[in-house]
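Of the protein chains in this complex, all but one are displayed in their positions.
Now for subunit A:
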Amino acid sequence: MYPTPVARTSRPWRITYQALLPLALIAWLLPLIGVAVFSIKPAADFAQGNYWGWPSAFEGAANYALVFTGSDMPRYLLNSVLITVPTVLGAVALSCMTGFALGVYRFRGNLLIFFMFVAGNFVPFQILMVPVRDLTLSMGLYDTKTGLVLFHIAFQTGFCTLFMRNFIRALPRPLIEAARVEGVSEIRIFLHVVLPLMKPAIAALSVLIFTFIWNDYFWAIVLTQGSGSQPVTAGITSFNAQYRAAYHLMSAGSIVAALPPVAMFFAMQRHFIAGLTLGAVK
């Protein structure tokens, strides 16, 4: 193991390391800790210039309650859920199939199609802005959650196909060959042989895509406007306009907006990291 495990080093370094860990963590998360502290302070603290001192009172409950009752935040949160969940289902379903087709079959153009998915997924997606906005407008889906979901599914299919195809490639091939010899149809092979083995990949992709889509801001402001269809990342800016300079509320709002993917990460940590680091080891 590298670096040398602290257990095998001198006592002073062991103690130093144990002390350094929490200090480094606090320094690393300092900007976030600041916002967390802001969110439980009363408004009076900011009026009196007490930004970084001890809160004069703990108003956390009131601040967070106001986020949910005094603004469109619940609406935006619901929109985020209604955009994120269908996107995850759609992109994972489509890429299970494309990944299967590209990972199992040998045919002309296989690698070319695969590379098209990969290249399309790597483009700075902003360059799609003008045509995709026009496309969405002409289908009558501008400013609808459906319009946003359809684009997200299509774009995420690129990344998901890369992921699924490589995962399926690594599955034992004799399993599929044996099923074929027994006369099992290709559709049944997909449903009953390959799909059950893909569960870890499906879990990993689901949490990753959930986080990516929940945190999307660019497409939210390009394809939607207003509280009817915008997700919480875009909603937070209108929330902040509503409560301009009310730092305790803006902080509480930001934390509410950031929380779902964070909760998802901690609940599904193993899958999340497995998905993110696919390919980081040979």
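Definition applied: a contact is a pair of C-beta atoms (placed from the backbone, for glycine too) under 8 Å apart; a residue touches a chain by one contact, two chains touch by 3 or more; residues count from 1.
In this section, contacts and distances are computed from a predicted model.
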item	value
"Amidohydrolase-related domain-containing protein", "Sugar ABC transporter permease", "Cardiolipin synthase N-terminal domain-containing protein" or "Phenylacetate-CoA oxygenase subunit PaaJ" - which is the UniProt name of the missing chain	"Sugar ABC transporter permease"
Touch criterion as defined above, residue of A:L25, A:A65 or A:L197 at the omitted chain	A:L25
Candidates A:A154, A:L171, A:A203 or A:A246 - the one touching the absent chain	A:A154
Touch list for subunit A against the chain that is not drawn	1-3, 5-7, 17-18, 21, 24-25, 28-32, 34-35, 38, 49, 51-52, 94-95, 97-98, 100-102, 104-105, 107, 110-111, 113, 115-120, 122-135, 150-151, 153-155, 157-158, 161, 185-187, 190, 211, 214-215, 217-218, 221-222, 233, 236-237, 240, 247, 250, 254-255, 257-258, 261-262, 265-266, 269, 273, 276-277, 279-282
